[in-house]
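Here's a slice of the assembly, chains where they normally sit.
Order as written gives the chain letters A, B and C; numbering starts at 1 within each chain.
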Amino acid sequence: MLSIDLNCDMGESFGAWRMGNDYQLMDYVSSINVACGFHGGDASVIRRTVEYAIEKNVAVGAHPSFPDLQGFGRREMKMSALEIFDIVLYQVAAVKGICEALGAKLHHVKPHGALYNQAAKDADLAGAIVRAVKAIDETLIFYGLSGSFLISEAEKQNLKTASEVFSDRTYRPDGSLTPRTEPNALIIETGKAAAQVLQMVQTRTVSAASGETVSIAAETVCIHGDGERALEFAKEIRRRLINAEVSIRPV
Amino acid sequence: MLSIDLNCDMGESFGAWRMGNDYQLMDYVSSINVACGFHGGDASVIRRTVEYAIEKNVAVGAHPSFPDLQGFGRREMKMSALEIFDIVLYQVAAVKGICEALGAKLHHVKPHGALYNQAAKDADLAGAIVRAVKAIDETLIFYGLSGSFLISEAEKQNLKTASEVFSDRTYRPDGSLTPRTEPNALIIETGKAAAQVLQMVQTRTVSAASGETVSIAAETVCIHGDGERALEFAKEIRRRLINAEVSIRPV
Amino acid sequence: MLSIDLNCDMGESFGAWRMGNDYQLMDYVSSINVACGFHGGDASVIRRTVEYAIEKNVAVGAHPSFPDLQGFGRREMKMSALEIFDIVLYQVAAVKGICEALGAKLHHVKPHGALYNQAAKDADLAGAIVRAVKAIDETLIFYGLSGSFLISEAEKQNLKTASEVFSDRTYRPDGSLTPRTEPNALIIETGKAAAQVLQMVQTRTVSAASGETVSIAAETVCIHGDGERALEFAKEIRRRLINAEVSIRPV
């Protein structure tokens, strides 16, 4: 029987500001990536998110970021490999310790936003992130963009990896994501997104926006948690996968 | 043979700003309290401080604070017991994880600044801090003001404690510290400070500023790390203790 | 003809996090208090909020706070009078300069959250805030809790003041607000809130929760901007005032 992981970024509220319907969304995904306080999340939000995850029985990952709260970790920053190592070490350590204090076990790490995107294209940066994760716990699973340096550097350092694909992004003939600056970068229609996920899971291919069929490794699918329709979207992806007898479970 | 722990707050530099001669001071103390990023310290400073501690073979503790970087954690804040639990959990988890990633073991926790002072007088606050520490690791030693709620609440929750005394502060007849707002609160002269430490270690008493001899539990002595004369001061305290055949080692 | 000012806290979004329906709410109030970046608001949010205010023709005030983003400025902090002076100076200067750069004129200052509440009861604190406002521009109007030290200290320093009352809070026989910790502190029903405002404007009295009629100075009414029903609430208060031929305009 085929299986896939559905992951979602969570714990991104901060202080008085709320983001996402974490508690509801946890019914539809199998693993979550918890913001560590550098782009979102604070000590109370993290604790509460881990409590929810335990209740809903989803796998908990840490979601470290550049230190950029006001920019939500979405702005590129130029930090040295050692600085990157240090901030990932700190953030993953914090979330791991909170998990263990509450009786959960940290399952994976997935870099956030600009850190994810930059490291996907930069082997040194990816290597620094991986080293930090490995120093914390070498049994952690490393989530990264399918086909990117995030995956190859983690493999080089013998971490278990999960190749991530996107349900609502289109792909190019070389297997990379269509940049958000291009008009057809996003898949708006839920049915189309679900179909893309099914194809990736069942055939290990994706149809590029230009028509070509491209082979792709798909071990975890990112479900976006913010926005009005996030809940509806997650529900539909899940329904389609289950109808197709694909099991939804953590990597 | 008598023994005592000398502890010092460290890792309080932040970004481009340096505070204290941590590396040198580690030659004279037996345990350090590492700032966790909320009043000082950042991910790189913490990592470096733990590396130094491993090299110098001193016991590493976490030094959690109110979230007040600009005020250096020295300003009172009114936070709920749950908020306090959450911020202590986060900070101790971060430093513990960094220690373990580098091959060290977290040895103790000592609250910082206003959090320390408020909790010393407030059982609920002290209890919340202790619960967080215990949730992280119930073998951690809890450093707190001798005779305060920090110690009694930790004992109530069955944590191992270390009663902290001060070398450069005077005491009142009830065993409490003379408030800093009073003229004779500080002991400036190194010889006098060393003598006070020796008396506390050897006789388990302290001479109040007003003359009375007061009994006091003294398991760890706080050595201040900032200021011009910190290094000279630590060296002299250490020399006197060793001359008196008091062994200096972690609790 | 009677007139009253309706004011609302705005510009409290931060980075990726949104708070309040500022743009819509500006149709119903006559003055707004713009968060200055210390409890909410960031440089982009402030600029955008002032642009909206110019478009909607509402009077702009600065809304300085304790430096506590994660706690939204709602937690008491113990800062010296000079520290308070400094942070108010900085925040008001920033918002005033942004207003003038965009072609608006800063109209008033109203302290936020815990700073407002502490200063209402503490003459020194209130005095420090007033000094900072006066140093920036002595024609600024100082909004403060009716009958509190905020008003008396501003008068003492010859600032023009606006006594603030609340539409959705109940009062005690001495004219102070019923503390939020008491069961009947809030007025939930819109009709009741509107009636209270009308009474305050028309008779300069308020009916205490215990029944007594208390005289009260009411020059500006605080309309809460967050929460589901904020828009509905503001609309209704405005409708009732206009029906009663009370003019709604800035102080």
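Criterion: contacts are C-beta pairs under 8 Å (C-beta built on N, C-alpha and C of every residue); 3 or more make two chains touch, one makes a residue touch a chain.
Because the structure is a prediction, the values reported are computed rather than measured.
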item: Entire complex copy count, 3 subunits given; value: 4
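Simple rule for what comes next: only the chains that are shown with their structure count from here on.
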item: Whole-Å gap separating chain A and chain B, where each centre is the average of the chain's CA atoms; value: 39
item: Distance from the mean Cα position of chain C to that of chain B, given in whole angstrom; value: 42
item: Contacts with 2+ other chains: residues of chain B; value: none
item: Chain C to chain B touching residues, read off their complex; value: 67-68, 70-71, 75-79, 114
item: Complex interface listing, chain B residues touching chain A; value: 37, 42-44, 46-47, 82-83, 85-87, 89-98, 100-102, 132, 135-136
item: Touching residues on chain C, where the partner in the complex is chain A; value: 13-19, 40, 42, 69-72, 74
